[in-house]
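All protein chains but one are shown at their positions in the complex.
On to chain A.
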Amino acid sequence: MLVATDLVKRYGEIQALDGFTLSVAAGEIVGLLGHNGAGKTTFVEIVSHLIRPDGGRVTIDGKPPAAVRGQVGVAPQHIALYPSATVREHLELYGRLSGLRRAALRSAIEDLAAVLRLTELMDRRTGKLSGGQQRRAQAATALVHRPGLLLLDEPTAGADLETRQAMLDVVKQRAGEGAAVVYTTHYLPELTELQATIAVARDGRVIARGSYEELAKDLPGEVRVTLEGEEELRISTSDPAATLIDLLHHAKRPISSVDVRNPSLDDLYRSLAVHDAP
């Protein structure tokens, strides 16, 4: 289990983390949402042991990040590949650095290539790949050693549909096998598809954490009713279904169309991270 408690990190005048607390259990996917500068990448870098926090504590299965180097899979936000090396050479490097050898390495690479739809690209240099293909190759380098903790920092930023779907498939697969996943993204529907626990970061701290249902229960949905004569009513309500039934019972004019909109993940995100933002 990953447990981060009260993390603090400052870069000069910038307070990157200010009491950042988050835990992720085995098999859980936590979707970390937040604006640029909310502290998501700094959190990932601290857990990866790339930087040290000024305060607070991180443990992975009770050990500090320094003690579990190489057992965490990290796909950073920016592409970090050797342009003149092939996809296969990258996977061989990171697999070997993690202790994989011969048949085990070959098997891990072939399996991953199939899941991430990289099989046809294995012997191409990464500098010659499209942005989406590079994203998949980069994710593969983070996954090749089957880490128990996955830190994926905006792994689908700028990616095409094929890449996005491949990424979501592999994340679900690895979580299903027991890996804990931290998945930062701006693409909110991805978190719905991943059935992720949602954590919203703002100003260097996590301001909300829970399932979509838990976090959205107090958010208003919307009922739109078009009455005969093109008159449209929009009603904001915490219980769209009950409001609609009530309307249908009491409407004095014929209704030509209805549209019920439950609160979306975007609404949740906006209400938590945007509305009160300074």
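In the analysis below, a residue touches a chain if its C-beta (ideal position, glycine included) is under 8 Å from a C-beta of that chain, and two chains touch if they have at least 3 such contacts; residues count from 1.
Basically, contacts and distances are computed from a predicted model.
The complex includes a chain that is not drawn, and of the options "Zn-dependent peptidase", "Response regulator", "Carbon-monoxide dehydrogenase medium subunit" or "Transport permease protein" the UniProt name matching it is "Transport permease protein". Within the complete assembly, A:Ala26 is the residue of A:Val8, A:Ala26, A:Ile235 or A:Val260 that touches the hidden chain. Checked against the full complex, the candidates A:Leu81, A:Ile207 or A:Leu227 give a single residue touching the omitted chain, namely A:Leu81. The missing chain lies against chain A, touching residues 1-2, 11-12, 26, 48-51, 60-61, 63, 68-72, 74, 76, 78-85, 89, 92-94, 96-99, 101, 141, 145-149, 178-180.
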